[in-house]
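Read the structure below first, then the notes.
One chain of protein is taken out of this complex; the other chains stay put.
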Amino acid sequence: MIGAVGHGTEGELDMEERVGAEKQGLPLSSELMLLIHATSPEVAAYLQRSRAIAIPMGSTEQHGPVGLIGTDTLAAEAVAHGLGERLGVLVGPSVGLSVAQFNLGFAGTVSIRARTLMALLEDYVLSLARQGFERFYFVNGHGANIAPARAAFQDIYARWSLGTMPGHAPRCRLRSWWEYPAADALRKRWYGDGEGMHATPSEISITLHVVPGSDRAVAAPRPPALPAAFLRDHGGDNHWDAATHRGQFADGRVGSDSALAHAEHGRELLAAAIDGACDDFTAFLEEA
Amino acid sequence: MIGAVGHGTEGELDMEERVGAEKQGLPLSSELMLLIHATSPEVAAYLQRSRAIAIPMGSTEQHGPVGLIGTDTLAAEAVAHGLGERLGVLVGPSVGLSVAQFNLGFAGTVSIRARTLMALLEDYVLSLARQGFERFYFVNGHGANIAPARAAFQDIYARWSLGTMPGHAPRCRLRSWWEYPAADALRKRWYGDGEGMHATPSEISITLHVVPGSDRAVAAPRPPALPAAFLRDHGGDNHWDAATHRGQFADGRVGSDSALAHAEHGRELLAAAIDGACDDFTAFLEEA
Amino acid sequence: MIGAVGHGTEGELDMEERVGAEKQGLPLSSELMLLIHATSPEVAAYLQRSRAIAIPMGSTEQHGPVGLIGTDTLAAEAVAHGLGERLGVLVGPSVGLSVAQFNLGFAGTVSIRARTLMALLEDYVLSLARQGFERFYFVNGHGANIAPARAAFQDIYARWSLGTMPGHAPRCRLRSWWEYPAADALRKRWYGDGEGMHATPSEISITLHVVPGSDRAVAAPRPPALPAAFLRDHGGDNHWDAATHRGQFADGRVGSDSALAHAEHGRELLAAAIDGACDDFTAFLEEA
Amino acid sequence: MIGAVGHGTEGELDMEERVGAEKQGLPLSSELMLLIHATSPEVAAYLQRSRAIAIPMGSTEQHGPVGLIGTDTLAAEAVAHGLGERLGVLVGPSVGLSVAQFNLGFAGTVSIRARTLMALLEDYVLSLARQGFERFYFVNGHGANIAPARAAFQDIYARWSLGTMPGHAPRCRLRSWWEYPAADALRKRWYGDGEGMHATPSEISITLHVVPGSDRAVAAPRPPALPAAFLRDHGGDNHWDAATHRGQFADGRVGSDSALAHAEHGRELLAAAIDGACDDFTAFLEEA
Amino acid sequence: MIGAVGHGTEGELDMEERVGAEKQGLPLSSELMLLIHATSPEVAAYLQRSRAIAIPMGSTEQHGPVGLIGTDTLAAEAVAHGLGERLGVLVGPSVGLSVAQFNLGFAGTVSIRARTLMALLEDYVLSLARQGFERFYFVNGHGANIAPARAAFQDIYARWSLGTMPGHAPRCRLRSWWEYPAADALRKRWYGDGEGMHATPSEISITLHVVPGSDRAVAAPRPPALPAAFLRDHGGDNHWDAATHRGQFADGRVGSDSALAHAEHGRELLAAAIDGACDDFTAFLEEA
Partner (left out) sequence: MIGAVGHGTEGELDMEERVGAEKQGLPLSSELMLLIHATSPEVAAYLQRSRAIAIPMGSTEQHGPVGLIGTDTLAAEAVAHGLGERLGVLVGPSVGLSVAQFNLGFAGTVSIRARTLMALLEDYVLSLARQGFERFYFVNGHGANIAPARAAFQDIYARWSLGTMPGHAPRCRLRSWWEYPAADALRKRWYGDGEGMHATPSEISITLHVVPGSDRAVAAPRPPALPAAFLRDHGGDNHWDAATHRGQFADGRVGSDSALAHAEHGRELLAAAIDGACDDFTAFLEEA
């Protein structure tokens, strides 16, 4: 078993989690088990005590003048690793190449088609379902992943629903780290309108925490606050094409005042998100 | 031009809509223009004054002991027709075959794979974009459509974002009728916990209004209220496979007390939804 | 059960149909059962007496200066509804978005790729086959549907033929309404060369009958008769691409003298087609 | 240039063909030019005088107790080679792997999915269209090819119709050899009801002629004549799945009295079909 | 059973082959059994004694100024026919339309997408596997086939590995004729640097042998020898796009001195390759 990579959290199991974990036979371990760092016999042993896996989903896309291209992946991994460490959940390889067509006008963005992402997720889940995994918990860091991931889940379930797969269907849940209530409260409290939608101070705070030295000395003037209607209509990265997007958001940020980010914020946001992830994951395992 | 089909609304344009409509050159007509009832020269003339189209999206799936299988399509069509009638917006054919894998265990449900729905939407939009349509407004009545429709929009935009289509990209917006604030308020006020998630009294009220005589004399006992966590986690019809779903919801309703439905409620809900659709559509056309 | 929508036919069952229907356990009802207007329990009850469903297929494409864009769908629906009403056959939602690439140069045409239509038909049939439906009868109103529908049937059968689906395969039949002998005789008698291939007076007559008030006061000069070779080579809408097609048929009609259409003709054509559909559907159920 | 392979026809050009060929700049040669036997510079030279190519389509499927598995391919090749020889038309490689799911229950049948065949045809046509070929004439020997080939043509044309391909679209025509009037007349005259639908004496006659020594000494009793309704409903190999088909047609023939076949019939049928192919190909080139 | 087509080899079975063949129940026949020339009952009888089939894979692409467009197919067929003749192995229809995108700039090249070729191979193998074939031996003549064929094999095996196909998986082997040691030694001895990579004297020698009269009187100056690094990096036709390829290799040859080709060389190369194929095929059948 491989130790944590450095952004550990000193989280302790609260009673509810402990009960949930024990019901699932989770090891209550404080060590992180990454699939890529495990051996196959270790995974076989893990399957004796749990049928669940956590999988980070991020993106590879521009995050404004100072945000890292891997911001979403780094944040999702940090939360998933924290979850894995605290509850002893196996963590699979990240899905870091994902859908971001609206950012293709900015250097460094990689966008795969939604249908490609769906095929990838289907194959990922089917592979592990064949070996006995039953619950797939996706920790998400990128809004544009939500729609294609859910569409992929539909097509995964459809295989069993149409009778083309034997046995019973696995279950998938995707949760974005900013949905966890405590993390959400922090970002609203600290950044308000400055949080915006892309290259947000909250996600940049997390990367400042998990990638020491990643702060950039670029001056980025505060963008104007986004209207409420825009926030509602474009939630989940519900953006248009690349040319339009670059035309509207010349420096890549979508209403986010990245300069508000701080590594210490990141540490607190991450801790709050990991708490939320542990609660939610436990609830997922308990769902009838 | 074909007159309305019978569930017309006597809505009047408020000032904001009027301004928006005039900016887009909409005819401010009170007649309904359905694409299937128009001629090609009429569509060509329409394109001289507007580049927008409204498209209903529904489903073909069980809606419990008394709800109609076409409930979602009927509700979405009623809203879209009201929008079309009031603002003179062309209304395209409904997308009524959609994703509902979790309901395949109930007779009468048709479910297409998410990828099939995405291909259908891509072809639909590309066809009309070729002729000059630029804004596609989907009026939705089925939660499980949201994810694959958004994923389809991503792949539509990706064609332009990767430089494989000439010209500039069209824009799509999907809005579910229950998201319109006034309609949402009514269903919360009238049904509270009894609204539930599927075969809801609100949608059944609408079909009672638009399909006279569709009430069924089946006794359906009130189901227990759904926990808040269930509502959150399964929003957007984020359900599992068919066997699990039927196992959990034996009569097909998901926490909905269908018996609360009334045709008169339906009339009011529909009016509220149409008001919301007109506002939202106008805002869509005005979006930069 | 929902009553007919207004273009009912007073058809009576002849003896052969009655026998066939009784053998299949059809209800010999005179009411129309539309899937979208039925409840799931009603469909479950229907499956106790019949394993067959009728599905209209049309198109969304220009039909010349005076024909409606939904002409093919409207005609197919009228025939399928008549069949459903007379023999008590369940009628599924229409497939109205279909292949019409040659008409994309005319405003209002929507064309989906043949492969998209095939995926849609596969999912449609597989969904209902899972619940016990065994015979799928497609009533067609659009020549260009024939090839992709048959190709879809091949791929549906291939799933069972290759052993990737359990149970035994469903069966599909597609019949275009103008193939029914009595309807075919009427259109030849009334229109001769003026029938042509697209926006034909026969299909426009039917829409004049089923959509009261749909006549347009546009003067459309009689087009020259098509050569026999053209009729043979381009049957089944075996046309080229959009630019070529618009170049060759500037007003969208293909050799059809739409001005010959009359609503009364439509009523008679429809009655003849429904008779034919009932005979053919009965034969389909009886086929070994 | 490569000489004929042995089943040459001494056909002479009639006046109409000569005129058509000269208009297209065809060489009026009596030599057969097969693409696989040509060099690239020779094809480049050919493109200076013609933009057309002929492509045989067959199948790889059982043909009853005495028919060869490649019967359809052999017949289509023989006709296409005759056409190529007489009019100097380039002949591309045969498409001999095709759709025959209903025959998968018989040893030796290879069936590809309709969507696979469509992809193959798309790539075939697009490759040569890129180099200047404009007219693709498919000589067909297998009924089940007709639907997927036409569906493929639709999707080929759709690429240009949607504006995703530069230049103007190529044109495709598929003709089955038994559609040529003189060949059709012969098989009706000689075999009547015994012609049937599969493993027909006419196609077996052709293979007896083009594959000397291919007669098999198997006794195959005359099958009963097929009802007219069966012939109509199952034309174009519109058959069901493999298990049903083998159940219905135990020795693989569909109403065909293969024992009527003679090599001399084959020679005459082939000559008639080649005459028809030359006429039809010439008309294809002349089509506006 | 159909006799050989003219390029027979008088090979005798060595002891090891004889033992291997007997273990597999191969007939030790000296006649060639082509699937297209066999009847279904003959294939059924063959399956009683063998579960293996040989399938030639070639290409349809330019081969320089004097090479035939079908060179790769002709060579692969000649080897496969020799193998089939000597060991009594059934030979399936050739896959002659394949991937050659880099040659699309030369007239006469047909290139299908890798994914199309993969679908074709999947369907080919699945069809015959359904009837009991278990070992598929692909005799290859085109370097660019290797990658997509192996990728297709992966996806074929994946169907069984994921549990979506019943029974046990078939096995596929692809071998290019120039890999057989004796054939490889001859081409190195005779041509050295002049062998090059495309339109090689060895493959042209084989076509000169199997297609009498196919020599072209075109003067083709000796191309410069390819650097070792180029040979290593572009093995398996690992070439770029069409424009680049034509820009780099103006006459289509890739470092090959086609003028060194002789029909007599072809005869010897073919004999050596057939020997190698027999050894390798026998080993394939014996593999645990």
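We just call them A, B, C, D and E in the order they show up, numbering each chain from 1.
Rule of thumb we're sticking to: a residue touches a chain if its C-beta (ideal position, glycine included) is under 8 Å from a C-beta of that chain, and two chains touch if they have at least 3 such contacts.
This one's a predicted model, so the numbers in the text were calculated from it and none came from an experiment.
Across the entire complex, contacts from the unshown chain go to A, B, D, E. Within the set A:32, A:54 or A:68, the residue that contacts the chain not displayed is A:68.
Considering the full assembly, D:130 is the residue among D:130, D:168, D:222 or D:267 that touches the omitted chain. For the options E:162, E:182 or E:225, the residue in contact with the chain missing from this view is E:162. Residues of subunit D in contact with the chain left out of this view: 126-127, 130, 164-166. The set of subunit E residues touching the chain not shown comprises 99, 101-102, 104-105, 111, 113-115, 118, 144, 146-155, 157-158, 160-162, 168-169, 171, 173, 229, 233, 236, 238-244, 248, 283, 287-288.
Not every partner is drawn; the one left out touches subunit B at residues 161-164.
Assume only the chains that are shown with their structure count from here on.
Chain centres defined as mean CA positions place C nearest to the mean of all protein CA atoms. Between the Cα centres of subunit B and subunit C there is a gap of 26 Å. Rounded to a whole number, the gap between the C-alpha centres of subunit C and subunit E is 48 angstrom.
Distance between chain centres (mean CA atoms), subunit B to subunit E: 56 Å. Looking at subunit C, one finds that residues 104, 111, 113, 115, 127, 130, 161-162, 164 touch two or more other chains. Because contacts link the chains in a way that matches no line, ring, star or complete pattern, their graph is best described as other.
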